[in-house]
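A single protein chain has been removed from this complex, and every other one stays in its place.
The chains carry the letters A, B, C and D, assigned in the order they are written, with residues numbered from 1 in each.
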Amino acid sequence: MTELRELAKKLLAEGAAKVVIGWEEGPRGVRPAFATDAAAADRLVFDARCAHDLAPYLDRRRVHVAKLGRPAVVVKPCDARAVAGLIRETQVKREDVVLVGVRCGGVLADPEAGGTLSADTIADRCRTCDSRETALADHVVGTPVEPLAAPSRRDARVAELDAMTPAQRWAFWQGELARCTRCNACRQVCPLCYCDRCMADKTQPQWIESSPHGRGNLSWHLLRAIHLAGRCVDCGECERACPSGIPLGLITRKVASVVADRFGHKPGDDPAVPSPIGTWRSDDPQEFIL
Amino acid sequence: MEGTATATGFEPRITAFVCNWCTYTGADLAGTSRLQMAANTRIVRLPCTGRIDPAFVIKAFERGADGVIVSGCHPADCHYTAGNYHARRRFAVLRELLSFMGVDERRVTFSWVSASEGAKWRDVVNGAVERVRECGPFESYRALAGGV
Amino acid sequence: MKVAYFPGCSMHGTSREYGESLHAVAEPLGVELDEVRDWNCCGASSAHASSRMLAVALPARSLALAEAQGHEQLLAPCAACYNRLAGARHEIAEDAELAGHVKRILARPFENRVAVLNAVEVLRDLGETIKAKATSPLKGLKVACYYGCLLVRPAAVTRFDDPEDPSSMEAVVKACGAEPVAWRMRLECCGGGFSLSRKPSVVRLGRAILEDARKAGADAIAVACPMCHSNLDFRQKAMARDGEDKPPMPIVFITQVVGLALGIAPEKLGMQRHFVSTKRVTSRGNGEATAPAAEVG
Amino acid sequence: MNATTISSSDLSGLAADLLAARVRVAGPARASDGTVEYRHAGAPAELVLDSGVPRRSLKEFFLPPTEPLFAWRTGAGGRVELLEAPLPADPAVVIGARPCDAAGIEALDKVMGWDYRDEPWFARREATTIVSLACAGFDRSCMCTSVGLAPDTTKGSDLLLVPIGGGAFRAEVVTAKGARLVAAYPARFRPASGEAEAEAFRKAAREKVAASAPPAADPLRPWLDAHFDHPLWREASLRCHGCGACAAVCPTCHCFDIVDEPETVGTGVRRRNWDTCQTPRFTIHASGHNPKNDQPARIRQRVLHKIVIYPKKFGEMLCTGCGRCSRACPGGMDLPEVLARIAALAGGAQ
Partner (left out) sequence: MARIGVFVCHCGENIGRTVDCHAVAEALGQVPGVAHAVDYKYMCSDPGQQLIKAAIAEKQLTGVVVAACSPHMHEKTFRRAASSAGLNPFTCEMANVREHCSWIHEDRASATAKAIDLSRMMVEKVKRNVPLSTIRIPVTRRALVIGGGIAGIQAALDIADGGAEVVLVEKAPSIGGHMSQLSETFPTLDCSQCILTPRMVEVYQHPRIRLMSWSEVESVEGYIGNFKVTIRKKARGVDEDKCNGCGACTRACPNKRIPSEFDCGLGKRPAIYVPFPQAVPNLPVVDRARCTLLIARSKGKKDACMKCVEACQRGAIDFEQKDRFVTEEVGAIVVATGYQLYEIGRDQGGRKDLHGYGEYGYGTIPDVIDGMQFERLASASGPTAGRILRPSDGREPRTIVFLQCVGSRDPAKGIEYCSKICCMYVAKHAMLYRHKENGGRAVVFYMDIRAAGKGYDEFTRRAIEEEGAEYVRGRVSRMYRDGDVIKVVGFDTLGGEPFGVDADMVVLATAMRPQPGIESLAQKLSVSYDRHGFINEAHPKLRPVETNTAGVFVAGACQAPRDIPDSVSMASATASKVLGLFSNEMLEREPTVARVDAAICAGCFHCERVCPYGAVTHMEVKDRQGNVLKVVADVNPGVCQGCGTCVATCPSKSVELQGFTDEQVWAQIQAFLG
């Protein structure tokens, strides 16, 4: 923690960054912080409660954040993957941002509840994450951590769903998606949903009905997953942000496993590696094609 | 919910999205060869499978299609070099995703039909109709919106 | 690195020194050898000539055991074992039907996940470590690297080196500070399993190898196969032409060469177990650049 | 005020009676992920009354996230026929509503009945009886006491239940509708008792909430009026993603969008859907100009609407202090904190 704070102060003092985007203690646990001076930098924290992906704050459309000046952003490996995606997709220029990588052993499934990281409390997505620190960083802080061995409940749930009949899966998802109010929180917090105008907001034609009825909701979540296929970095923000508790991570996880199985691709922190959708190999599997 | 009952008299409605250069022409050949096939499909002609957006498939189901066919040029035959390769990746993902969300994968048929494969097109159409017939009508997606 | 270790019959029998020297160098090089519990015959001698299913299922069982021990890599120092294990792995990976059959025969979980390594490839990849830890570099020692037939062939199975023009052993020898010589018999047949049944053939073939190595100025021949070793070592006396008075050619295992470079005592490497004296080699290991002594083992 | 007593078993019994009488019963119940939300209950046992604040507010029972207004059909000759959606009139009883949520519904009556009487809203209001359960105070995001309410407020409730120990509740009849419910199921109610216990519960709850809640919001209005462009808004909204989760869970955010959705060629449905002022799309003009062009402006709009604009127009605060926006915010924004800051600034300014 001291290391992070000292680095943040140094970056600010030397003018390498005008704002350090990290985490601080807030009224309900930790939350994103925008440190522009040494005092604020001294309040930065990093621990297993820091689930928030800070990469979305690099989006140039967040004018009020951009106005603070050149950012340094603290990134967990998953967040770094998001930054890599933004660089790859020309939303962020690598040279325009200072990246401070934190060594991460995973975050808590319920960051607000706090507590220590254990096989029981670790977030599901961290159970299948194999990255403890990122190469996409100008500085790396924290002590090396060992991964926690814990079976992924999410993968087990995906497997359960896979084992169901289509009718059962349909019923399951209709039950879940019925809660969706299309508040768009999942989209707004997603580091890779940065479009000036989302496809869902297009009206001529309206590919995705904006009404939060089952039909609009299903089409929205299908197309959201398609657009994120091979790009989703599994930062978990969509599911965390959903005020209706819809298990969106199951969908993104499923798509990620399809992409990994079929195209051998896992989103990583190298911006030079292209997204698997938008590239191809002549020998891609096509057993499903007649 | 996915229908399981095989309603008698059920005639599936199948939307086919095909590329102009291979499958559309192959379907033309099926016509000039007078190959008889089920009358359940309606073709939407597009320049290339690369143009076929997963949204088309979703929209067709949303509007009440019982099945969808996506068809284009064989690998390495794309008129535009690589549109079918892009499509292949897209639809590999879409297919599994639809299935994961509860849409029976028998409702979606993907095929490569070249301009010379009129008979294959017939088989693709007939096969798709048969599979969709097994699944039964797919009104449930459309009905999710509820009415007045 | 921790690997499953498949000794095969040779490491406990005819080629004890290969096993001893392998163990001796493994530790300083940071290789942990975890012997496959309840391993069985690789099938090299006769199984692969009599039944394809047996030839695949025998090695597959050992691979399954290694898998159950949690390994992803298995080291088979004997070239024949290596060839059989890697071959079976390859066949099973390429043929889903065979894979199913083998799984039924094994009646134990088997995912065919374990990669099969040979000693040369492992040592080659540790080249930098050897270089760094070589306390007694074998300066001036000229070594003819002999691959034989099983180590790099067939290409589709072995893959770690060019099957026609390999270079891994030379790289290891270089890492040890010795000098690999250029010679032509590196991949020729040593007579293999005919050592007992067709001695004249073995003698003829072995002689050609020895003579070419000599002509190239080698002080010793390095091998990585128990069969090659026993043919060239044990039958060397018989290979000498009548009235010929040439210094005998020490036949050493590549692991022994590495061991000497790492400064390990020759006895620990089993250097005394050879028929042909290895003094020409061991004397280098101790840093002495003596002229080759005319000794017959 | 009229009061009576009901035991928890009678409360379950009441729910059972209502269900038997084909009255829809709603209340806090567990969703598939175990979280408590307001749901329609199929059986009394589904109701969980001792569960804190449900995930989303009660407003969706009166203003659903989406609702059809009418369907249209283009007939022969291009004539358009309309088919209006029937007004929702199914009787319903909400059991276990939080007082803050019930208060929100009453606050919304003003805007719903102002220049135009929103028919579906009032149809549901009239058909629905709200039985609230006095709150003990939930967590540090609770701030009902800062907005002129209390954990035991009766505003918006038809009946207010206050725990009096032993699993029983003192039931205060607040409205005629509440009285009708009591009268319709006399067997479930006992004579009033436990007034002192109820009073003690209410006092403790008020103190608990007030202890962590920010200063009262009412007095902040002059400062807010005078500091429209204060840098506070910019700072406070830095971490805002503009996601609108706050509005989705808010008991009083009531903005909606009207959309026409085609069903087939020539037919379709006009629906109204929840909307939120937190996205750029909410205010963008056809010209491309957007008067609320950045997140600070949108955050300010939300806070001012609750605390200044609505009260000025309708005489009451639009925030009920339920704390959901703070709980739902993925960026860790916190309304109590913002109000406390404003109070500090306002205090300094005076």
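Operating definition for what follows: a residue touches a chain if its C-beta (ideal position, glycine included) is under 8 Å from a C-beta of that chain, and two chains touch if they have at least 3 such contacts.
From a predicted model like this one, the values you see are computed outputs, not experimental measurements.
Peer 1: For the chain omitted from this view, which of the shown chains does it touch?
Peer 2: A, B, C, D
Peer 1: From the list C:Ala93, C:Ala155, C:Ala238 or C:Ala265, which touches the chain that is not on show?
Peer 2: C:Ala155
Peer 1: Return the single residue from D:Gly13, D:Pro88 or D:Pro262 that touches the missing chain.
Peer 2: D:Pro262
Peer 1: Of A:Lys67, A:Arg94, A:Arg153 or A:Lys202, which sits in contact with the chain we cannot see?
Peer 2: That would be A:Lys202, which touches the missing chain.
Peer 1: In the full complex, which bits of chain A touch the chain not displayed? Write them out.
Peer 2: Considering the whole complex, chain A reaches the absent chain at 60, 89-91, 194-199, 202, 204-205, 207, 227, 274-275, 277-279.
Peer 1: Footprint of the hidden chain on chain C, which residues?
Peer 2: These residues touch the chain not displayed: 155, 162, 164-165, 167, 182, 184.
Peer 1: Can you list, in ascending order, the chain D residues touching the missing chain?
Peer 2: So the residues of chain D touching the unseen chain are 74, 76, 78, 262, 264-266, 288.
In the analysis below, only the chains that are shown with their structure count from here on.
Peer 1: Indicate, using Cα centroids, the chain positioned nearest the centre of all protein chains shown.
Peer 2: Answer by centroid distance: A.
Peer 1: At what distance in angstrom does the C-alpha mean of chain D lie from that of chain C?
Peer 2: 79
Peer 1: So how far apart, in whole Å, are chain A and chain D when each is placed at the average of its C-alpha atoms?
Peer 2: The separation of the two C-alpha centroids amounts to 31 Å.
Peer 1: Would you mind listing the residues of chain C that make contact with two or more other chains?
Peer 2: Within chain C, no residue touches at least two other chains.
Peer 1: Hey, what residues on chain D touch two or more of the other chains?
Peer 2: 261
Peer 1: Spell out all pairs of chains that touch, sorted by label.
Peer 2: A-B, A-D, B-D
Peer 1: Touching residues of chain A toward chain B in the complex: what are they?
Peer 2: Those in contact with chain B are residues 161-162, 165-174, 199, 207-209, 211, 213-219, 221-223, 225-226, 229-230, 251, 254-255, 258-259, 262-263, 276-282, 284-286, 288-290.
Peer 1: Please give the residue numbers of chain D that touch chain B in the complex, ascending.
Peer 2: The contact residues of chain D facing chain B are 68, 70-71, 83-86, 261, 263-264, 269.
Peer 1: Give every residue of chain B touching chain A within the complex, in rising order.
Peer 2: Going by the criterion above, the answer is residues 1-2, 4, 54-55, 58-59, 62, 75-76, 82, 85-86, 88-105, 109-112, 120, 123-124, 127, 140-146.
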